[in-house]
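This report refers to the structure that appears directly beneath it.
Removed from the display is one protein chain of the complex; every other protein chain stays in position.
The block that comes next holds subunit A.
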């Protein structure tokens, strides 16, 4: 990474108690690529004061991570930073690599998004913590070990002594993120850059980690740069907000002002796209449920359920992932299956899609028993159901064009060929709002949202009676998620397929589902009409889930947080 700056020394305020600790002035980042230079950000100017949380929000590619990471030289080698970034009045962009290393992890520390992979798998937690202490504070081995234990206690890890000897894979995701945070605050940094620190975590764990960050800010007076796309997290933790769009800051200000009275249209659009618990209430009644799917096999008196699971049990060796789940999806109905990671919801989805044999229990799809059917006999039945996965990047064959991907199920089932096939593919692409020009593109040429549209078109190619959607929007930006959800709702109403919609996001489920089932530890703890379960939950776990999901309104979120702490 190289840096150039036109002028120097100006604007570095005399360090006072409330003077900005980290100051970005007209920072721009460019990357050298094969096709010339690409500007990632430009004109980034904002301050961070001690004990202040500044949230940098924006969608993927907006340059929010790049801006923050440029301060400590963690950009790829091709990056080039102009402008000025000062830490306590000291210019960071002028530091050579050796001096920069003594800033990293010491004055400015980073917490990354993925706790699962942020820790080195082959070293113990204690070793990784002690490494920072020994490097920056010159501690002896025993002193570092004692301090590491204290740090683990500080971040709320139970039985810190044992955790020191543990390897990362022996800890849960939340505990790993606590370790990463412990490592970041080890040298009492002036600034903590938290890059999507809770995105990969369950809501209840997220709430705990946000509490921990707030607590550390209060206790250590660390300034926090919080990079996130989640407006709920912003409302929960931030004092000020910087909104980025296409590499530039479009708005910045106090969190209350930005979230409740956004000045820039982009901010307003971003906020409107966020699914908001309690906002979608009342959607269900206006949905007259279609009596049956599209008239495919004539009117029947009592159409069979699109999906019916009875006493489903799935065991992996000695582990019971699913313990006796029964559920029913009526034709034309959307059942939201919610739960946190490890609750068994995806396993239920895989059984429902006949991708996995249950240990016991039965699976009926459109009235037919598919439990334990061999693949050969299952194949013709696969017309009736299909699945949309979370990550469209990996669920489409990278060597198949969009058109071929969508046509494949039609070819496999010999539904049509030749001109009829081409027509049907065009029709399907059109139904997911992709132009016919997309047909010859390959998945890597599409955006995440476009890829997911292709997955949906492909899943609907055979007009299934049941669609299983496993977190279909969790990998997408909020504004894209909003589009995909709209599209999905529209298609579902038009085509009338039954849908098992699996998600960890209660607000998304509220938007779509007629009924909701809440899973925990392999069991359904509560189910019922969406408005009832999400509005007046019976089960304490559902209540805890609802309370933990942050809402993008600082005042409401504060009230919720206090209520949660009290209850």
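Everything that follows uses one rule, which is that contacts are C-beta pairs under 8 Å (C-beta built on N, C-alpha and C of every residue); 3 or more make two chains touch, one makes a residue touch a chain; residues count from 1.
Keep this in mind: contacts and distances are computed from a predicted model.
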item: Protein that the absent chain corresponds to, by UniProt name, given "Electron transfer flavoprotein small subunit", "Glycolate oxidase", "YeeE/YedE family protein" or "Peptide ABC transporter"; value: "Peptide ABC transporter"
item: Full-complex contact with the absent chain, from A:103, A:484 or A:524; value: A:103
item: Of A:119, A:270 or A:387, the one touching the omitted chain in the full complex; value: A:119
item: Contacts of subunit A with the absent chain, listed as residue ranges; value: 72, 74, 101-106, 109-110, 112, 114, 117-123, 131-132, 135-136, 167, 169, 180, 183, 316-319
